[in-house]
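These notes concern the structure reproduced below.
Complex shown without one protein chain; remaining protein chains in place.
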């Protein structure tokens, strides 16, 4: 991550230890993210105890970079009353449009939902929206689990080109 | 129960053994029930595996009895495409307007949500609507539990008079 | 009409003289009618002045007749807080399931929206839902018109058999 908002210090695996993590890759100009993902993350943040479930936004900008820089993101988070920590994905090391974490996890676009268990395993990564009933159930299933031995998340290489392709469900990398 | 719809035979504790039960007291002419509870129960029914979670409607009519008899209920269930079993609450033994089970559990009105665990303990009884995110989490918390020794549900005596008082949240017994 | 609710005396052309009429054929067990048409008629009733625009419901039951008789309809109108006049369509003279007015106007099902101008001409008859923006515009276009010479509404013969076929848009006569 190149930068964090809504938190005094960067968040990492040690900060989150033992908690379930609900994270989402989003863009502040992705209509489906603004309309569905951000409100859903706010509901998760409001409902689950913070010492059990951590909510994190990941600003994975892959187009319109000039319009979605950190000052614009800060204004967005303020106006949309987002209180949970948000990380700014670091630019691609090779200068391509897809940022670093987004590429490492081969995310298809925004929004991308990530569920990480208490043992720091990635248990769901999916493009698009899932219903509240299902998300509530999946989070609680992870909350109920005992932590396992930590093996880390295995990332994958993503593609290096992108064109924005948005509809009501989100914006895809093409 | 005086009658069951959408099931070949009456459902009881033995039929449900070991499953989590999501039930709701409703009335087919309660706007909040039609607008929120029935669609929510349909979503629960569609999402959770039937051998883990049983969904049951309980038609607890406490006014307009002449308009919500079993043939009207059957037409309602057909048109609203309700596929889960629905029980018709038995009339009050003393001739009052509040039906038998509704009175025994001292339900405040419709909708009333009931969550029963694998060991047949009543874990939630609440008047009105709860959000999908919370309901999904609460159901999954019960699914994750081991069954305990069965001690049955302890009912309470309800009041015997009623006046219908509906708003967008539901219809209350007064 | 066989009966009127929410009005002291039956409504006819003379009562409505010079007003725009917004009417809808509906059934109390038609999900699309309950979810969309009734709330929309309530919004029209609340927004337009009563001496300019009359709102009328027409209960055109073509199946489940036993579940939607006048006492059930009265309970429905009470619980859904419907304050505008509602007519009960008269049974078919030949004993078929489609009631008299529904058949005369060859309505395709419920909901059916009817817009009648100040000169008692039928200007729109359509099955299904139309958006509020369009309905507001169409009503106002009729309000702005001068009354013309009254020539009456020309009805057509409908079919005499019916099977209920409901989806989220409404219930069709087949």
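By written order: A, B and C. Residues from 1 in each chain.
Assume a residue touches a chain if its C-beta (ideal position, glycine included) is under 8 Å from a C-beta of that chain, and two chains touch if they have at least 3 such contacts.
Because the structure is predicted, anything quoted here is derived from the model rather than measured.
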item: Touching partners, among the displayed chains, of the absent chain; value: A, C
item: Contacting the left-out chain in the complete assembly, out of A:46, A:67 or A:83; value: A:67
item: Listed residues C:5, C:135 or C:171, member touching the removed chain; value: C:135
item: Contacting the left-out chain in the complete assembly, out of A:79, A:94 or A:146; value: A:79
item: Positions on chain A where the hidden chain makes contact; value: 29-31, 34-35, 64, 66-68, 71-72, 74-76, 79-80, 164, 166, 171
item: Residue numbers in chain C that touch the chain omitted from display; value: 40, 43-44, 47-48, 131-141, 143-144
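The rule is short, and it goes like this: only the chains that are shown with their structure count from here on.
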item: Touching both chain A and chain B (chains); value: none
item: Chain separated most widely from chain B, comparing mean CA positions; value: A
item: Computed distance of Cα centres, chain B from chain A, in Å; value: 37
item: Chain centre separation (chain B, chain C; CA means) in Å; value: 34
item: Chain A, residues touching no fewer than two other chains; value: none
